[in-house]
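Input: a single structure, listed below in structure tokens.
Some chains omitted; the rest stay in position.
First chain written, first letter: the chains are A and B, and each begins at residue 1.
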Amino acid sequence: MITIISSTNRKNSVSKQVALQYQEILQELAIESTIIDLEHLPSDFITSALYENQGTNVDFNPIRDHMKEAQKFVFIVPEYNGSFPGILKTFLDALEFPGTLKGKKCAMVGLSSGIQGGVMAMSHLTDIFNYLGMHVMAAKPKLTRVNGLMEGGKITDESSIRRLKDQAQAFIDF
Amino acid sequence: MITIISSTNRKNSVSKQVALQYQEILQELAIESTIIDLEHLPSDFITSALYENQGTNVDFNPIRDHMKEAQKFVFIVPEYNGSFPGILKTFLDALEFPGTLKGKKCAMVGLSSGIQGGVMAMSHLTDIFNYLGMHVMAAKPKLTRVNGLMEGGKITDESSIRRLKDQAQAFIDF
């Protein structure tokens, strides 16, 4: 059982599309998965779910509890301003600490409209996840100029699909 | 004229206290400053001020415009989960791109309750700011175990005050 996280709250995001495609890839490998889409965070999330309100937002708590139960994560990470979306870190800041991610395992996929492919985003996230005690799989595919790799909401570029499949297969065994 | 940013939306934060003290330090050096306190971001910020709603939030637009006009920034950055607060990056994601920070200059101060002093937070931010075209001053004081350095809402530790003053003086000339 793997939890895939679409790491932006932008509506109808490419990240969401890639998350869905990753789910299909896992399905082909006979692995069940759930998607957590940050688009569905409550709109008053930054005041209702952080700090003194940690754990009190009834709309967010099911997601928070899911994160505590889940053991393996795939983060689909679009590059915003040279790093990960702020909302992703805000989401992490709302999880129960310590313990939500400790000893767990994750993989990452980086997306960008430009040529960096989220390389810095994934480097920063690796620091954060390791700090929180979560192991990060080494292979982190970078999908650069991601729109050019897609058609009709799906990645059609063969080489990119191959890299995602290889990662998914390796992550199952990680 | 310098803009000091208290980089969390936690209420009554230590960052806000340090921001106020930094303002006093600048005052002693005859430099005017304003504080932008992320505590005052609209609570529906993550849906009302990002992506397709960039620039349409009348409560946030004055801050957004201020960021465009300002030329020099001091970021007071508390360490959350091994990096900067998610809300700070979300705030940056809501600024006009490109151009808000390009060619400008900033300094940073890191705070932590633990022993890292925000060192990774400031490293990640430096990557982001450089990506956005903003120069970062080399000296980045790290205030570790910050609560132990303060009394009555103010840093009283002589060595920490000295480092902030040295940074402020150097930043004026940067």
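Going forward, a residue touches a chain if its C-beta (ideal position, glycine included) is under 8 Å from a C-beta of that chain, and two chains touch if they have at least 3 such contacts.
Since we're looking at a predicted model, the values are computed, not measured.
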Legend entry - Copy count of the single sequence across the entire complex, 2 present: 4
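Assume only the chains that are shown with their structure count from here on.
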Inset, instruction - Under the touch definition given earlier, write down the residues of chain A that touch chain B in their complex. - result: 9-11, 41, 43-48, 50-52, 80-93, 97, 120, 124, 127-128, 130-132
